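Here it is: the structure, laid out below.
Heads up, one of the protein chains got dropped from this complex, but the rest are sitting where they should.
Here is chain A:
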């Protein structure tokens, strides 16, 4: 049942890559909801499908990848729109205006031969009926808000003239220039130093308070997720294995994978030179997806005869959703 404050609803999304060697189910039945003005962190290791899932929302998945099924519903002011199967005109409208995206490497997503300002002006004028001068003022104002010093001068700078942190700020300024209701940030701080990372995360929090947009933060770093997230989804091999309030997922994870991930992180203040609890084995190759629960070969609590045959469904555990057969019984006990 859709609640009033839901902004984006993803239901049973499947994005597959049809390769010569077989089909890679990068996103394999993901259900998620993003509420207005909240931050949802998507956490997982490389290959878990978090980036492909995010790109599917804006239909940015390149062939041979394609969306095989599912629904992505964006609840706009003027009613809901369906993004899977939307035509190009609608997609152009949605991109930047409703949903904007920031990537890990700003250098790869900015044009090298245009100034920062002209790129923002272009984005603004494509989506809104404003004059050049007004769009330029908007660009300067946005650069100022993301904390770029001397925005009146920097508006005419080329991307290579800015440092990594400043480039990411410029990218965020561009993404927010059309006041989207959702910002998708795909590992926005992974290429940055820890001090710059802290600045960018703080900036995102401040901008969210100012503009009220929702943020979908894709990250492999649980620490980063803890800094910004209201809600959190942990992904493994194309599925969401745990979804709930960030504070609860981080302080008391229920899914064995989420638990193991948290344990394997070196954390500040722990006595040094203690052994880390590593997760045994490794992420299986994409063509050899284990049967049953995909995590069972690496799981310490796997139940032979059950976890290797039965695919777990999403089970509500308290106010969370966990895809693990360990919690199957808890559900059955309920009326």
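The working rule: a contact is a pair of C-beta atoms (placed from the backbone, for glycine too) under 8 Å apart; a residue touches a chain by one contact, two chains touch by 3 or more; residues count from 1.
Quick note on the criterion: contacts and distances are computed from a predicted model.
Student: When one chain of this assembly is omitted, its UniProt record names it as which of these: "NADH-quinone oxidoreductase subunit K", "ATP-binding cassette domain-containing protein", "Probable glycine dehydrogenase (decarboxylating) subunit 2" or "Carrier domain-containing protein"?
Tutor: The correct option from "NADH-quinone oxidoreductase subunit K", "ATP-binding cassette domain-containing protein", "Probable glycine dehydrogenase (decarboxylating) subunit 2" or "Carrier domain-containing protein" is "ATP-binding cassette domain-containing protein", the UniProt name of the unshown chain.
Student: For a quick check of understanding: of A:12, A:82 or A:202, which residue touches the chain that isn't displayed?
Tutor: Per the contact definition at the top, the residue touching the missing chain is A:202.
Student: Out of A:120, A:204, A:260 or A:326, which residue would touch the omitted chain in the full complex?
Tutor: Of all options in A:120, A:204, A:260 or A:326, contact with the hidden chain holds for A:260.
Student: Which of these, A:194, A:209 or A:288, touches the one chain of the complex that we don't see?
Tutor: A:194
Student: Tell me which residue among A:221, A:308 or A:328 touches the hidden chain in the full complex.
Tutor: The missing chain is touched by A:221.
Student: Could you pull out which residues of chain A are in touch with the chain that's been left out?
Tutor: Output for chain A: 45-46, 163, 165-166, 193-199, 201-202, 220-227, 246-247, 250-251, 260-262, 264-279, 282-283, 285.
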